[in-house]
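Just one protein chain is left out here, and the rest sit where they should.
Order of writing sets the chain letters: A, B and C. Residues in each chain are counted from 1.
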Amino acid sequence: MSSESEPLLRVENLKTQFFTEAGTVRAVDGISFDVHEGEIVGLVGESGAGKSVASMSLLRLVESPGEIVGGEITYKGETIFGLEEGPDGELQEREDMLSNQEMRDRIRGNEIAVIFQDPMESLNPVFTVGGQLREFIELNRDLSSEQARQEAVEMLREVGIPDPEQRYDEYPHQFSGGMRQRVLIAMALACEPSLIIADEPTTALDVTVEGQIIDLVDDLQEKYGTSFIWVTHDMGVVAEICDRVNVMYLGEIVEQSPVDELFYDTKHPYTEALLDSIPRPDKTVGELDPIEGVMPEAISPPSGCRFHPRCPDAREVCQRVHPENKQVDTAEGVPHRAACVKHDAFDVGYDESVPLAKSPQVTADSSANTETSVTDPERGTAGSSGGEGSE
Amino acid sequence: MAVGETQVESGSEPGTKEVETGWRATLRKIKRDTTARWGLYVITFVLAITAYTLIDGNLSRLTFGNVSDFAMAEALPIFEHPERLPPPGEADTNVPPAFHADGSMAHPLGTDPNGRDYFTRIVYGAQVSVSVGLAATFLGLVGGTIVGAVAGYYGGWVDDLLMRAVETVYAIPPLILIIVFTVFVSGGSPDVRFAIIGVGIAFIPVFARIIRSEVLSVREMDYIEAARAAGVKDRNIILRHVIPNSFAPVMVYATLQIGVTILIVAGLSFLGFGAQPPTPDWGEMLQTSHSYMHSNVWLSIWPGIAIMITIMGFNLFGDGLQDALDPRIND
Amino acid sequence: MEVRAVSDTVQDPSRGQSEDDDLLGSEMSGEEIAHGDALLEVDGLKKYFDQDSGLLSGVSFDPDSFPPVSVGQDHVKAVDDVNFEIRRGETLGLVGESGCGKSTLGRTILRLLEPTDGSIYFKGEDLADLSGEQLRQKRSEIQMIFQDPQSSLDPRMKIGQIIEEPMRAHGMLDDEGREARAKELLEKVGLDPHHYNRHPHAFSGGQRQRVNLARALSVNPDFVVCDEPVSALDVSIQAQVLNTMEELQEEFGLTYLFIAHDLSVIRHISDRVAVMYLGNVVELAEKEELFENPQHPYTEALLDSIPVPDPRESDARGVLEGEVPSPVNPPSGCRFRTRCPRLIAPDEYEWTDEEWYHTRAFMRAVKRRTFEPMAAAEIEAEFFGGDLPRGDPGEIVQRAIELVASDRSAGDGESGGESDAEVIGDPNVDWERATDLLLESFAERSICAQERPAYEIESEHGTETHFAACHLHR
Partner (left out) sequence: MGLLRYTTYRFLQAIPVLIGISILTFVLANLTPGDPVRLMLQGVEADQEMIEQVEARYGLDRPMHERYLDYMAGLVQGDMGHSFHRNQDVASLIASRIGPTLLLVLSAYAFALVTSIPLGIIAAKRRNEPFDHVSRIVALLGVSTPSFWIGIMLILIFAVQLGWLPSADLVYPWWSPEVYGHDGYLEHFVETIRHLVLPMIALGTLQMATLMRVERTQMIESLQGEYVKLARAYGVPERTILRKHAFQVAQLPIITIVGLNLSTALGGAVLIEFVFNINGLGRLFYEAIIQLDYQLIMGITMIIATMFVIGVIITDIAYAYIDPRVTYGEAE
């Protein structure tokens, strides 16, 4: 860790797995990152990268058949999750780990709040917007019902909902998508948490509404000093709002750096490829440079570096060596980490290793045809049928 | 180790595969589904018995003792020719089931008050229940498909008119509607054939509704629009896309509906408006035994169990089919 | 580069399909229109939807009025008087936010939806006039690619059947010929021809969009409407599919109408771009011109809102206030005027820019009720810096302020110490009358409310004319 004060949230080697009929899905496979006070930390990746599972793990809200199986989560010095070796040699939950009751009473909502992606589904259709807001405030802030109501109206006004007294008694379906997302933001802020996890909060919104919401969050973040974990797939949003960024690929963090360095001093080939493959709104790009193939399924990740089958810089060594996320540079005292053996910090013989031969199709065509085929032998299907675009 | 107290399944996590379709995938899921498998076993068993009663023309078994001169060579659905059934036996003895002190293995379930072997009658009772259940459901399915598909596909006032009509029929409870229909149409002498038609008609609204909603949801799919955009003729769109894709959920419903049909037909026969004596039918047997309820308890028990097992078979299979086809609450 | 490899193969007698040459006639007639001339022209196109349908549609029931049952249809004006042309070989990007009518427009052009009014000239022939069978035959020349990779392929069909279906519908080739062509197309769109016998569920989203492409191309169309073809895909897959689409366009000389909400994608793939808002095209220009020199305030707002993937770029964000009005009762004149940051001052008053700026802001704040009721003096200070506009507008504003001020009635002296809860039901604050007064006096009198704007202006980039539906260019 950097020499700064203890971070608000520290995640170390977190592993979350789903035990399915088809096998164990290592959705989050040993990620470490931290969040300091007043910071907006990005968690970026494509669908299936594990970013949503990672964020729900922080609240210990992974749904069955998923389970956190390893690592440590520390929040303000308290252990949200931690394992130790028991007397019988088996891993067991540490004694200082917060109980379910404590998680509910002290952490969820009043310390760490969330904003979900889908504002349409996240509000309960049969209760009024104000009622839902008030319930969460009452639960997390020791206020009387009447005080909570006033606070709720105040928060609705704060997030820019016109005529809040009136709209307090309205139902979610009477709100537009953007307005509902404002309600969710109001919920998060009203509980006065120190950390808000925003899981793709603008993805379902139109671009002008997205702009309004990002503006709003920016202003409110400044006012309340809340920290954010911002989960997204949109590099534009990352550039816009994040202070530091974690790039995820297939359950792992492959690059971790301050936002400027991520864009201007990119250290991991995946991040670089991602940036090259997106069309830009601010300038005309002649030819897009897509990443070949699709992300394999987390049920059987490639050996070595998980990105090597799609990586333009892959060499023989990449198939063998699984790279840690190591510090490769420092920017203004903040470490810049990347999980790529091409950096000197690794010293596993990348320079001497031979480049991997591309299969002919790959070089001939930019097709998705070369994706690492995770063929389910029983079904005999072509390629991964994993939900790209369906996270 | 249970982390987090929330252990409710979710279908949205990375482990779950997307919905597979196609017949083979469905069959595979049915094979994997215990519920569906057991349902299939029961249905097969009941169907086998029905098939046996159709092949075995020896209706003399339906009578008491061995009236050998009444052997029938012809295989037939017995309700079509009740006159060929053997007359009740002479003996007015009411033999109790075999496990009873006075029982004998000659009549494992005893005999009815007319002296007919109860086991054989129960076995033959499958014929009426199953064939009526299947036939009436099929009738309702066909009628409902026509009404529902026309309403769903054309929409507009056609849809409105048909659905109002359907609502009207739906408003009269099926049992009442069927009784009124059977009794009046048969001119006061109801029998199984009228019951089939009556049940079929009464179930048209049920099927029409479900088929209409299926057609409406399939019609919204992009591949229908893609086919239209490609210039595929309407007829081919219906035949190649709409029908195959609405079929599966309708089949689930039809399977469950067979159970309901059998239930209703049993009630109909119990009241005396379905199968008529001497045709062996479970509902009819319950009616006959109703008067002997106090003297011979067993007569009222066996047919009920037979009905229950049969219906359970179709319900189990329908449930399994539904689980296999509906991804929402899949494990 | 291979040119027209697929059609060549099909027409190649050595492949054994020579008899069917004339079936590819669309190709021939297509040649009549030179590259760059109008292939499709949309003229005054309208598509209105009834709000509900059925026997009792149009009958509304209201026990509060007499008679309680009234007859009358509300229409959703999804596409309202749209004009543009698409030239052979180009990609016209159509961009707008959800609900602006862009998908409806695409489907109406294809006559998957019946146009309410207007014409769609394709190669000079009005598609809106064609009867069922004529239209069906015409469909081999116009194809469509859909947004949703899940629902656009029939799950019960094999990939091969899916691609062959359009050919079959138009009697193209025999069974073998269709299979050969389907396999070639699979290869063209970047899939393995061996996948011919697989079902769609075996494919990923990106691959399914490729199957969609192959299906669309199977009948050799001239024109393809692409409805958000990449918006359901992950970013890295988007690029793959976009590249393939571009290659195929070049190879087959296709013309695309590319519908999307993502301005980055539009900027990448389009030659010219049309921007839609609430059923109208508000701006249409060459790509560079539109992105570098936007002339409609809505386009500007859109461009300003997109997050740019560059942390060193810090631009103004979220400039648009309020929400899109209902398409049932769209605003008169310019449809964007209710949210436009540059709404033009009504001519009948003398304004300074600043006066109008303040008044506009105040008017909208009242309309949206975005401020808490406060004393009249406070309102003046907050919105006008203490100086009301001069003359008539000033008086109107004064009256409006009085309507919404919390100290409006003289009798209530303790206005200072009121808590929120007491203000909620404050009978003194009359938002509605104030809103009506302000809108009628100012917004409705602006030229923006009175005339439908349509101006052609000179481009700064490129040679094309630049269409902008904004009265700022009058």
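Points to keep in mind about this one:
Keep this in mind: a residue touches a chain if its C-beta (ideal position, glycine included) is under 8 Å from a C-beta of that chain, and two chains touch if they have at least 3 such contacts.
Predicted model, so just to flag it, every value in this text is computed and none were measured.
Considering B:I30, B:A248 or B:I307, the position touching the chain not shown turns out to be B:I307 (whole complex).
The chain not shown here is touched by just one of A:E121, A:E154, A:D219 or A:D351, and that residue is A:E121. Of the residues in chain B, those that touch the hidden partner chain are 5-6, 8-11, 164-165, 167-177, 179-181, 183-185, 187-188, 259, 263-264, 266-267, 270-271, 273, 283, 286, 290, 293-294, 297, 300-301, 303-304, 307-309, 311-312, 315-316, 319, 328-329, 331. Where chain A meets the omitted chain, the residues involved are 59, 61, 103-105, 107-110, 113-114, 116, 118, 121-127, 135-136, 139-140, 171, 173-176, 184, 187, 191.
In this section, only the chains that are shown with their structure count from here on.
Contacts with chain A and chain B are shared by C. In terms of their C-alpha centroids, the spacing between chain B and chain C amounts to 52 Å. With centres set at the average Cα position, the gap from chain A to chain C is 31 Å.
For chain B, residues touching at least two other chains, in rising order: 18, 20. Residue positions 379, 385-387, 390 of chain A each touch two or more of the other chains. Interface residues of chain C facing chain A in the complex, by the touch rule stated above, are 97-98, 149, 189-192, 195, 198, 201-207, 210, 232-244, 261-265, 267-269, 287-288, 291, 301-313, 317-320, 323, 368-370, 372, 420-421, 423-424.
Residues 53-56, 107, 110, 112, 136-140, 142-144, 146-148, 150-157, 165-166, 168-170, 199, 201, 212, 215, 219 of chain C touch chain B in their complex. Contacts from chain B toward chain C in the complex involve residues 18-22, 25, 155-157, 159-161, 164, 221-223, 225-233, 236, 240-241, 244-245.
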